[in-house]
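The complex appears here minus one protein chain, its other protein chains still in place.
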Amino acid sequence: MSSHLGQIFRISTYGESHGGAVGVVVDGCPPRLALEAADVQRDLDRRRPGQSRLTTPRQEDDEVEILSGVFEGQTLGTPIGMMVRNRDARPSAYEDMRDVYRPSHADYTTEAKYGIRNWQGGGRASARETIGRVAAGAIARKLLAQALGVEVVGFVSQVHEVDAKVDAETVSLEQVEASLVRCPDAAASDQMIERIDAARERGDSLGGVVTCVARGVPPGLGEPVFHKLEADLAHGLLSLPASKGFEIGSGFAGARMTGIEHNDPFVPGEGGRPRTASNHSGGIQGGISNGEAIHLRVAFKPTATITQEQDTVNRDGEATRLAARGRHDPCVLPRAVPMVEAMVCLVLVDHWLRQRATDVL
Amino acid sequence: MSSHLGQIFRISTYGESHGGAVGVVVDGCPPRLALEAADVQRDLDRRRPGQSRLTTPRQEDDEVEILSGVFEGQTLGTPIGMMVRNRDARPSAYEDMRDVYRPSHADYTTEAKYGIRNWQGGGRASARETIGRVAAGAIARKLLAQALGVEVVGFVSQVHEVDAKVDAETVSLEQVEASLVRCPDAAASDQMIERIDAARERGDSLGGVVTCVARGVPPGLGEPVFHKLEADLAHGLLSLPASKGFEIGSGFAGARMTGIEHNDPFVPGEGGRPRTASNHSGGIQGGISNGEAIHLRVAFKPTATITQEQDTVNRDGEATRLAARGRHDPCVLPRAVPMVEAMVCLVLVDHWLRQRATDVL
Amino acid sequence: MSSHLGQIFRISTYGESHGGAVGVVVDGCPPRLALEAADVQRDLDRRRPGQSRLTTPRQEDDEVEILSGVFEGQTLGTPIGMMVRNRDARPSAYEDMRDVYRPSHADYTTEAKYGIRNWQGGGRASARETIGRVAAGAIARKLLAQALGVEVVGFVSQVHEVDAKVDAETVSLEQVEASLVRCPDAAASDQMIERIDAARERGDSLGGVVTCVARGVPPGLGEPVFHKLEADLAHGLLSLPASKGFEIGSGFAGARMTGIEHNDPFVPGEGGRPRTASNHSGGIQGGISNGEAIHLRVAFKPTATITQEQDTVNRDGEATRLAARGRHDPCVLPRAVPMVEAMVCLVLVDHWLRQRATDVL
Partner (left out) sequence: MSSHLGQIFRISTYGESHGGAVGVVVDGCPPRLALEAADVQRDLDRRRPGQSRLTTPRQEDDEVEILSGVFEGQTLGTPIGMMVRNRDARPSAYEDMRDVYRPSHADYTTEAKYGIRNWQGGGRASARETIGRVAAGAIARKLLAQALGVEVVGFVSQVHEVDAKVDAETVSLEQVEASLVRCPDAAASDQMIERIDAARERGDSLGGVVTCVARGVPPGLGEPVFHKLEADLAHGLLSLPASKGFEIGSGFAGARMTGIEHNDPFVPGEGGRPRTASNHSGGIQGGISNGEAIHLRVAFKPTATITQEQDTVNRDGEATRLAARGRHDPCVLPRAVPMVEAMVCLVLVDHWLRQRATDVL
């Protein structure tokens, strides 16, 4: 059950970082959506390694092949199989890690769980697994845009101690992509890049925060109890590698507020639809979207792979030292942006289809 | 699908705040666990209204009836039906809200979704719904304790701007319960109580944070991709009413750290099991428990019900003013503690049973 | 997972035959369906014991209580909890069976699975569990009738070697209910009743077949692979106690036909919709409804409870003899009719809601 997500728009991913391929099956996509590989490739290119000097030098084109579910440029309503071959795998780079657990990686826990581990890379725990999510998310994004006019934009709002100032209500994909680090605040972007370069040079890594906004979500998505929209969003986002925290709307800052400050007063809106004068709720009230923009933030830890030598133990439980080799990102934030957007799109599209199912007769 | 949680230990809840009853069906509990109503009542009593002057004066005994699944003091392996009648319902107190949306409540979104709303209280969005979770969580807690020696302890670590200092590695249920506000730091507890009293007097409300620790969780629980243990925990916790944020281990603070600071070095442990010298991971690496204590934090917003008059709109989309009546908590934190613990127990027990299913042959 | 059915219209049942209550939670019912207890009671009365001299004399009113999900006579879109108390339980009648396995009952397999058994009756394996199904099925039936004009009618088409002649295209509920044995062929009905009376007198029991037809099902329900409509129907029907076989359309007789005989030629129908000249397909082609009436048949074995003495073993594995006591039906067929209808309604309504979710944009 590890590799399924969604109730209606349901995806199943497979693949290790150094096996034959990674892929995804998207089940439950409505028929007759115009779709071609290029729609998916666009987001995969934003995710792929080697796209800038800030990211891992691993060379992967990550070219997607659509194996099924599309006919004459339209979805059939049947499962959409998509696959990306692993090409630039260098298992020998991992030979050292065969018997040694990298600190704050999944090496030890994978063995504790399964009694076996593909030590030639991160295996299933590799960020390479997110290819399937981003590919599926691209389809979800297209559906949401076309059917509902929803727009999902993520950006890097913090790297280490550099905080960006961005107006989430208006920020555009173009503004985000104009920055190497995907931070649309130019001054902050420059500082972030500087810090990332410095971290790489000293064999260190940095954490940060991705903020994401979904605009145009209609009221009524989400369910009142276990599948509150923010609960499913939190689930999706915390399933991304290296994520450590999630906030919706006011988040942890809201815990320091009083009700008078925090409540979002309703005001009359267009067409009789209530709007809120503030948006501490982050677009969701009682687990259900209220039509305002959905705001969320995801904290990512610094990359666990660092080249400075660290204390660790081997498979026999003996103390040893390890300096990582292998190719990696000194800061996952820039590449995390399309992953965050993908998860948000996947959760939203699933809730939209669920709502269609049980909508008022 | 709104009201189901879990894959193996699967619960289904039902009930509105002012209907006949609230309840839960627990499916997938292994047979031959000693169980009686008192095991469940203990946690329900920690959750129930009217337990202290800090909580809503609504008078509900919340006495649970076990309807099925238990025979001669043992679970049968069949679904355990549990029910609590609603007794002290006062729908008339809500008459004002029939046509007016309370700010930052689920009134508007419920109508946007369903086209109908039980306006006699919070309906399905009421915190009363958590009775089923706490009842089911009590069974999960007992299973975890008995089978694995797991201990789950939550406490209030922040109310408004009062932060408590608590050693999560050693804190006990008794220490928590000794405080009216469930904060085991006596000085902070006093300040919190003072602030809550003041907020109630001025018709305001306060937010805060619950910290929860799970000790004794064996390595190997959780799955590497969509059902990372922290993802399912985030899901469970963000499904609680009024929650706005979730952190595992270092959380948002981790996003301001470097890899050298954040990585948890492995050190040899007892019986050859690796331990970590620090615990920024919060007991989970790559989505799988590593045997260290699991640490998480949940932010709760200030209660939306306040008695000061606020701007809002009515069902016709016209501006109006509303001063809440009805009984409520000026701060949900004390009663949120057993809810947080319940969700943690429910997620952990489900992952433990899942691991049993696919464990190495 | 034992006690859940459905993907969107999802039901969870609970309860043993001799515990406190049996019940069901219906999740995923669309809002604003007019619903009151009488809608549900009607089908429960057709299912209940003691309704005629052909059925077990156990006296149960089986009066349903709706605990949640309905407000001012309409569904809220939230889970509908329904419960029926067990009243005429006589556990002492089962004292003999405490340590002895009744042949062709679930006594032995229940213990093999769970290591424990509520020996005071059939426990979870009792046909009493079907109360929840019939109650949920009544809601499904109402939804289908109102939204789609679907009509589901079942009848007894065979008892032992008595075969009825019934025109399934036109048979009505009233015709079925006019027969004590629920067989709308009057001559066959009389013979069936005679045989059932004879079987009871000699301490024996009889099997038979229920035929069910669903008229007015729109084309397009069902999915092409694992959730073919006939597959989900087969699943639902074979989950009924005592069922041994399932046929859709031509069934096993179809296996003796040639393609030329079996194929259903298309002919032009009203409004341009293709109709079929014959209906060997039973209303489903490639797993998807084609708009013709759905025809299915379910075989039921003779009741396992017989009063003649039989060979068996006890819990210590020793040979012994047993003559059943306890109250029972010498032939389950008459009461099986509402159960079959309920399962058909539950499967159809779920597929209809699924189709709404992913229908063409």
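In this document, chain identifiers A, B and C correspond to the written order of the chains, with residue numbering beginning at 1 in each.
Throughout what follows, a residue touches a chain if its C-beta (ideal position, glycine included) is under 8 Å from a C-beta of that chain, and two chains touch if they have at least 3 such contacts.
What you see is a predicted model, and the numbers here were worked out from it, not measured in a lab.
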Given A:78, A:104, A:157 or A:175, the one touching the chain that is not displayed: A:78
Chain not shown, touching residues in subunit A: 1-4, 7-8, 10, 12-16, 19-23, 25, 27-28, 31-32, 65-71, 74, 76-81, 83, 113-118, 123-124
Contacts of subunit C with the absent chain, listed as residue ranges: 1-5, 7, 13, 101, 103-106, 108-110, 112-116, 123-125, 129, 158, 160-161, 199, 204-209, 219-228, 230-239, 241, 243-252, 254-269, 272-274, 276-277, 280-282, 284-291, 299-306, 308, 310-313, 316-319, 354-355, 360
Residue ranges of subunit B at the interface with the undisplayed chain: 7-8, 28-33, 77-78, 146-147, 224, 353-354, 356-361
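Everything below uses one rule, namely that only the chains that are shown with their structure count from here on.
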Furthest chain, CA centroid comparison against subunit C: A
Computed distance of Cα centres, subunit B from subunit A, in Å: 26
Centre-to-centre distance between subunit C and subunit B (centres being mean Cα positions), rounded to whole Å: 39
Contacts with 2+ other chains: residues of subunit B: 1-4, 7, 13, 113-116, 123-124
